[in-house]
Every structure is written in structure tokens, then in C-alpha cells.
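Have a look at this one.
Apart from one protein chain that is not included, each protein chain of the complex appears where it belongs.
What follows is chain A.
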Amino acid sequence: MKKHWLLLLTLIGVLILGACSGGSTIPEGEEGSGSGSEPASEGAKEVIYASTSDAVGLSPTMTNDSVSSNVMTQIYENLFERNPETMELEPKLAESYENTDDLTWVIKLKEGITFQDGTPFNAEAVKYSFDKLRDPATGAPRASLLEPIDTVTAVDETTVEIKTKYPYGPLLAALSHSNAAIISPTADEKQDLMQNPVGTGPFKFVSWATGDQIVLEKNADYWDGEVALDKVTFRVVPETSTAISMLQTGEVNFLDALPPEQISRIEGLKNVEVAKQEGTPVYYLTFNHSKERNQDPAFRKAVAQAVDRDAFVEKLNGLGVRSDSVLGPKVFGYNESADNAGTAYDPEAAKKLVEENGFGDEPIKLLAANRDNFVLMAEIVQAQLTDAGFKVEIEMMEWATFLDTARAGEYDMTFLSWSNVTSDGSEMFYPNFHSDNVGNSNRAQYSDPEFDKLVEASRTTIDQDEREQYLNEANMYMLENDVAIVMYHGLVTSATDKSVKGLKVDPNGQWSLKDVTRE
């Protein structure tokens, strides 16, 4: 018996000794922040970003989530990108484009660009990337992005010709989507880009400790000017309040998508700069249009009159923009006139409608996902609708179950959101409200031939002014008919350590670290 204890004691002793001797050999990165975070090597400029979940993967072809695309935006590039100031689409890897007819897009590429693995960037690489995404055998989550494309042809080294099945107006917007980024064909054939990505962007992949952190380093051969940062680390910190503490101690330097309930704490930190600006995400209350009761215009009107959206936006601590318009101010197709074009809040009128029509007799099943602001939204809307005489039962669900339930249309009313990556209005209306997508992405089960026509027109003309016109009409049509009630438009936010300079979050919530530096 004694022997065993002796053995255990010796073992513990060895462990402690090992710990001590190990401790003395590691560098003590204690200047300034004083906590045990890894010290950067001398003079190296690094930014550490924290997100609440890990990237799914790093292949534009095989992913479809914002955390992955935050990382991929630093590694890969697109043919076109939207200028965050003017919201115009501008060539990035492309040099120029022309339409030889309504179906044909001839895109000239920039010359002399190479992928991070040395593979030349050329028309073949573009063709490879797009064909891979479109190929049903790939099983790409965002294959539908390029569905309108019929063929992609490499005409010569720097010219790509894209033929669409029908005239497709939002094509360039689709090509600016992070899932339509250009991948290195040689790398894709050799390795799994999900784990080991290769693009043309300002940062190169170094390592990924799954669930913990992803490290990128500067691409010294970057084609579009010098990259200021040497290293970028994406850390997974699931608890936002922990991430804020880390921001305070300097263990991380950059957070985005700040939650409204934490904003005052973050703004109170001395070493932190908070930036907010208008973004493309929209949050709305929608009806299940396949239900008979919801097809009654008076019913929808009564609901719209009963919901006080101003009161809700006030609860967001400045992180929401109030507008009736379904297309937000930063989305192509938005027109100011839509801001107040929806049914105004009028509780008395709502009460009258409810009473006259007996809308309060049968309960409404209000479905809500138990994440983001949806819980708050559901509680407030339930209270407001109840005041107007409706009977409302909230059904709260975890995200995966919610997606299934909403897709199948097993609800009366629900809250949905859409963060528009391409910032194009067609990319809001077509998946969410066009009858083609009922039972799929059209969770509102909305099917209206007149509305469909407007959306189709906005998609199948390549004249951008005309498209804008159609989108505005479609927007107005939705508001007139109370198809959905917009709760608010989201702001995009970031909190950075004051030493981080030059960071700008785009209205679609994405950001590039190419021009970011640390002082």
C-alpha cells in the first residue's frame, strides 16, 4: 500500500518539477497586457479576431456560413466586388467586362496574378472554379448561385465568356459572392481546400487547430500593393462576454457583430473603438401565406397596424435602423420612398379590425428561433398583438428544428432574417418570396403571380437602371399588401483595440484586413 502512495507522490513531484523547468524556458510575454497570451515575435504586426464559432471549412465551393467566409475573404478573391462606399460593383480580379448580347458576358481578366501556390491566375482557373461550384456532383451548398449560367468558356489566357440560360441581371453581383471566389485549380486537385486553402488574396493559410484557431500570414507576393499586417489569427471564443474580456486585456483585438445587450459594456472600455454603420441584414415578421386566414388582406393589415416597430427598435440600443422597406438602404433596388410606405402603427384601428372580423377567436402560432434577437422580437410582438385583441402562442425552437419547421410551413407567423451578401435586391426577393422557391427558401410560402413577374423582370434584364425600377416596384407591392412586416434593418458593427487602424466592415458584414495595420 505504502509503495503505491510513494509512487504517486514521486509522479506528482516529477510533474511539478517538469512544470517548473518548462516554465523558466518559455519567453515571458508580460509587457503591457500582462496575461498569458502568446507574445508576437518582435515587431510583427498581428491582429487577433474572435468569433463565437469555428469556420466550417475554407473552400468557397463547399461552405455557406459567415464565419468561414470571414476567413476566406482574406485568402481568396472574386472577379468583381462591391465598393462599400458607392455600393457599385467594380472589377477585382477582372479587368473589364462587356455584354455582346443579353446572354453573353465577356470578362477580361487582370494579367500577371498568381495564386499563393504559384499557379497562374487565368481564364482556365475561372472556368474551373465556376464549373466546380455548378457541378451537381460536387454537392456545393451554394450551387444555386450560378444556376442561371449555361456555359463558361476560356476564350484565351485572359478572357472568359459566360453564357447564361436566360438574360440574368444580377450575374456580376452573384460573381461577387464569397462562394464564387476563384480557387487555385492545381491546389484543388492536389489537396482538400476545406482544410488547406489557396487563393490569390492578401493572406496565406498557415494552420488551423480545429475549434480553436486559424492562423494566416501575409502574402508577400500579393499583386495589389503591400499588405501591412504580418499575421492574422481567428480565435474561437464561444461566449461573447469572455470575448469582450479578452478584448479588454488584449488577448484579442477585434470583434464584430456585437450583440445589442453587450454594446454599452463594450463602449465603456477605454482601449476599444466601436464602429457602427448601416448594413444589409433585414429582420422581418412574416405570415405563412399558404394558410387561409393569412390570405385575408384585412387580417394582415390588422397585424401590421398592431406591431409597434419603433418601440422594438428602441430596445436595440442603437443597433437597428427603422424603415418599412423590405430592401434596406444598402441594398440595390432600395428607394427612399419605401421607408414609410408600409402600414403605419395604429393600435386603435387594429383593435377595430380584430373585433369586427373576429380575428381574435383562433390563436396564432408565432414561431421563433431561440437565437439572435428573435426571442426578444417574439415576446414584444406577442404582447403588442395581444393588446390588439389577437390570441398569440409563441413556439420557440432551436435553429435546426426551426429551419425544418419554417421550410415545411408548419406555423402561422414567424420571424426571418436575411443578410444579403451580394447586396442585390433580386437576391432577397427571389429566394425568399418567389413562388419557385415555396417549400424551400421561400419559408413564407408566398406565391403571387404579379409579384413573381416583377421579380423575374428584375432578374432577367441586364439593364441595371431598369432592374432598380422593377425591384422598387416589387418592394412597394410587398408593402402595400402587408406581405411581411419589417422589424428593423441591422447595423454592421465592430469593436477593435485602439491600436488597430484602417478596419472597415462592409455593409454585408464582411471585411478585408488587407489595408489594416497596427500601431
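By our rule, a residue touches a chain if its C-beta (ideal position, glycine included) is under 8 Å from a C-beta of that chain, and two chains touch if they have at least 3 such contacts; residues count from 1.
Simple rule for what comes next: contacts and distances are computed from a predicted model.
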Which of the following is the UniProt-recorded protein name of the chain this complex doesn't show: "Peptide/nickel transport system permease protein", "Cytochrome c biogenesis factor", "Heme lyase CcmF/NrfE family subunit" or "Transglutaminase-like enzyme, putative cysteine protease"? "Peptide/nickel transport system permease protein"
Considering the whole complex, which of A:G118, A:G268, A:P297 or A:G439 touches the chain not shown? A:G439
Contact with the hidden chain (one of A:A154, A:M194, A:L376 or A:I394): A:M194
Determine which one of A:R235, A:K330, A:K351 or A:R467 touches the chain that has been left out. A:R235
For the chain left out of this view, which of A:N122, A:T164, A:Q248 or A:T343 touches it? A:Q248
In the full complex, which residues of chain A touch the absent chain? 1, 4, 15, 18-19, 22-24, 26, 28, 33-38, 53-54, 56-57, 62, 64-65, 136-145, 147, 192, 194-195, 209-213, 235-239, 241-243, 245-246, 248-249, 251, 398-401, 403-405, 407, 418, 431, 437, 439-441, 443
